[in-house]
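These notes concern the structure reproduced below.
Missing here: one protein chain of the complex. Every other protein chain is in place.
A, B and C are the chain letters, set down in written order, and residue numbers restart from 1 in every chain.
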Amino acid sequence: MEISRHWRLKKQRYSLIGEVCPHCDAKIFPPRDVCPECGQEARSEFAFSGRGQVYSHTTIYDAPAGYENNLPYTVALIKLDEGPIVTAQLTDLGAQPVEIGMPVEMVTRRIREDGDERGMLVYGYKFRPAWNAPIK
Amino acid sequence: MEISRHWRLKKQRYSLIGEVCPHCDAKIFPPRDVCPECGQEARSEFAFSGRGQVYSHTTIYDAPAGYENNLPYTVALIKLDEGPIVTAQLTDLGAQPVEIGMPVEMVTRRIREDGDERGMLVYGYKFRPAWNAPIK
Amino acid sequence: MNDAVKNTDIVIAGIGQTPVGEHWQLSLKNLAYLAYKAAVQDSGGLKPDALYVGNMLAPVLSHQAHLGVLLADDFGLAGIEAAAVEAGNAGGAAALRLAYLAVASGCVNIAMALGVEKFTDQVGPNVEAAASVILDSDYEAAMGLTPNAQAALLLRRYLYEYQVPRPAFGAFPILAHNNAAGNPQAMYRNLINAESYAQAGMVCDPLNLFDIAPWADGAAAVIVARRDSLPAALPHPLARISGASLATDRLALHDRPNPLFLRAAQKSVERACRQAGILPQDVDFFELCDSTSTYAALSLEAAGFAAPGQGWRMAQDGQLALDGKLPVCTLGGFKGRGNPGGAAGLYQVVEAVLQLRGEAGKNQLPHPQRALVQSLSGAAATAVAHVLEVIH
Partner (left out) sequence: MNDAVKNTDIVIAGIGQTPVGEHWQLSLKNLAYLAYKAAVQDSGGLKPDALYVGNMLAPVLSHQAHLGVLLADDFGLAGIEAAAVEAGNAGGAAALRLAYLAVASGCVNIAMALGVEKFTDQVGPNVEAAASVILDSDYEAAMGLTPNAQAALLLRRYLYEYQVPRPAFGAFPILAHNNAAGNPQAMYRNLINAESYAQAGMVCDPLNLFDIAPWADGAAAVIVARRDSLPAALPHPLARISGASLATDRLALHDRPNPLFLRAAQKSVERACRQAGILPQDVDFFELCDSTSTYAALSLEAAGFAAPGQGWRMAQDGQLALDGKLPVCTLGGFKGRGNPGGAAGLYQVVEAVLQLRGEAGKNQLPHPQRALVQSLSGAAATAVAHVLEVIH
C-alpha cells in the first residue's frame, strides 16, 4: 500500500512537472529541496516539454522483482531540452536501434507489472523516439 | 522465496533441537555461536523435552502483516524445564484463561498465514496447555 | 561561566525539528530537509562537514537505503562525509554518539546527527511487520511478536512479580499528554485521565492504546562541534555533551537472565554519568524513553532512580511532573510527542537542549543546568545515554 507516496509523485510521474529556481532560473528535474546551481530553495513549478535526446541507454535482461514481465526492457538517461537529465524507460522502439543522441519525447505508460497487487500507481513517464524532431 | 532460511531452521522449528555446551553443560535454545554461560563454542545438539511453564504472555489484537488472520493470538515466553526461555505462540487454549506458571507442552502448528505464497516454511512450534503435568 | 568549561568541550551548536505527525504530503527527504534547515539556522549558519543519519525503516518501508548520500545530496552538500546509522528506535541517538566521536577525534569539525523516519509511506500491518525487524527475526518476529508485544510481555510479568495495581501505569501516559499540551511540535496535545485510560482499547494485553506511543513521521537534527571552533557570538547558550555512551543487551527477551531489568540502559547511564563526573541524581531532569508505559518504569529503575519493581511508584505522587523532583518527558515524551522511529532519540536531545537554553515555552523548567537523555530501542536492546549541561 504505497498510495500516499505515489500520490506525492503524480505531477512528476504523469506530467514531468519539475521546478524552476526563482533565484538563478535553473530548470530542475526531479524536484529538489535546494537548487543544485545556486544552493537556494527552489519551489516554483515548471512543466518540462518532454522532449530531449538519449544521453545513454542500456537494455536489461536480468530484472528486479516487479519488472520481470517486461524483459528485456531499455532504460535510458535522457537529456531534456531544458537541461536536466532524467532516468526513464524507452518504449515504442520498433526495429529502430537506440542510439546516443536520438531525439525522444515523453509518453505515459505502465511501468511496473505488480502494481495493482501492492496498491501502487504503476503508470508514469517513458520516452519514445520523436521521429519528427530535427536531430541537433 | 525464503526456503534456504527455513531449511536452516527446521530442526529448531519442528523438533525444538537446541544445544548443550560441551564445556559447562548449559542447555541452550535457540542455538548460539557462543555459550551464554561460559563463553565457549557450543555446537552439540540437544533435544528439548518441549515441556515448560508460562513465564509471561500477551494477546495481540493488532497484528503485523502475515499474521492478521490469526487475530487475536497469544504469544508467550515459556520457561522450558531444561532452563532456557523461548518465545512462542500458545494454541488450543479453549476457555481456560492463560496464567503465569501454567504448564505447557510443545506442538507443531501452522504459524503464518501467507507462507505458501512466499515459499516459506510456515509450520513450527507452538505450546498448548499440558493438562496432565504437575504444577511445580 | 562554569569553572569546568574548556575550549575543547564538545557542544551542541544548533538544533532543529519538524512537528511529529502524519506528513502525507512530505517525503523522507522533505522532512529531513526541514530539520536540517532549522538546525543550520539555529546555529547561525554552520554547515556540517559530516552527516550521520539515524533511521530505522526506510529500506523496508520506502525501498530507500543510502540515506547519508540521499540527504547530503538533497541538502546541497554532496561531497561531505555522510552515512546512515541503524540502531532501531535509538538510531538517532546512536548517530549523535557517532557525531560526538567524530568531532572528538579531531578529524571532523562540524558534524550533524539527523534522525528521520517516514512511516506513512505504508500503512497498518505492514508498518507493524516492518517494525519487527528490530527484534530477533528467526525466534521472535517469526512467532508474530512485535516490539509492542515485547513490552506487553514485560509488563505482565512486572505486574505479577511486583504485585502492582494495573491502573498505576496510566500515570505515565497521563503525564506525557499533560506535558505535550505545552509543546507545539507534539502530536497529541489532548489531555487524558484515569477514566479514559481505563477505557482505552487493548492493543496487546495488558498494553492498551494509551500505553503505546504511536509511530509517526518526523525529523530532528543536532549540530555538534568543538567549542573553540565556533564563532564567538551565537544567539543562544550552548549545551555541552558531558557524557555520551551506547550499550547493548541480548537482543531477544528470552535470552536475558532477568528480562525485567534493562541492563543496557543501566550500563549506558552509568558510563555517560561516569564520563560527566556525576551521579544520575545530579541531573535536573530526565528525558526517558516512554515508547511504552513499560519502559518508562523500567528506565527509571535501570538508571537507578528507583529500586527494581518500584519505578511505577515515582509516577504516582507528582515527582515526575514539571514541578516535581525529577521531571521526565518534559515536552510530552514519546507518548505525547509521537514516536518518530530512528528520529526519536534526536527529538529527545532537541527537547533537552530547549529546556537547558530556557526556550521550552510553557513547559520551561526553572533554570535547569543538566539533563540526562536516555534513548532505547525495543526492549533496550540498544540504549544510548547523553549527559547535557548548559554553558552560560
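Criterion: a contact is a pair of C-beta atoms (placed from the backbone, for glycine too) under 8 Å apart; a residue touches a chain by one contact, two chains touch by 3 or more.
This is a predicted model, so every value here is computed, not measured.
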Visible chains in contact with the missing one: A, B, C
Residue in contact with the excluded chain [from C:S62, C:N126 or C:S299]: C:S62
For subunit C, residues in touch with the removed chain: 27, 56-57, 59-60, 62-70, 72-73, 77-88, 91, 94, 97-98, 100-102, 104-108, 132-138, 141, 244-252, 255, 263-264, 267, 377-378, 381-382
Interface with the unshown chain - residue positions in subunit A: 5, 9, 30, 36, 55-68, 70, 73, 75-77, 84-89, 100, 111-112, 124
Subunit B, residues in touch with the chain not shown (by the definition above): 1-2, 4-5, 7-8, 32-36, 39
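Note that in this section only the chains that are shown with their structure count from here on.
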Farthest chain (mean CA position) relative to subunit C: A
Leader among chain pairs (count of C-beta contacts): B-C
Interchain centroid distance [CA atoms averaged], subunit A/subunit C, Å: 39
Shared interface positions of subunit B, touching two or more other chains: none
Residue numbers of subunit C (touch at least two other chains): 126
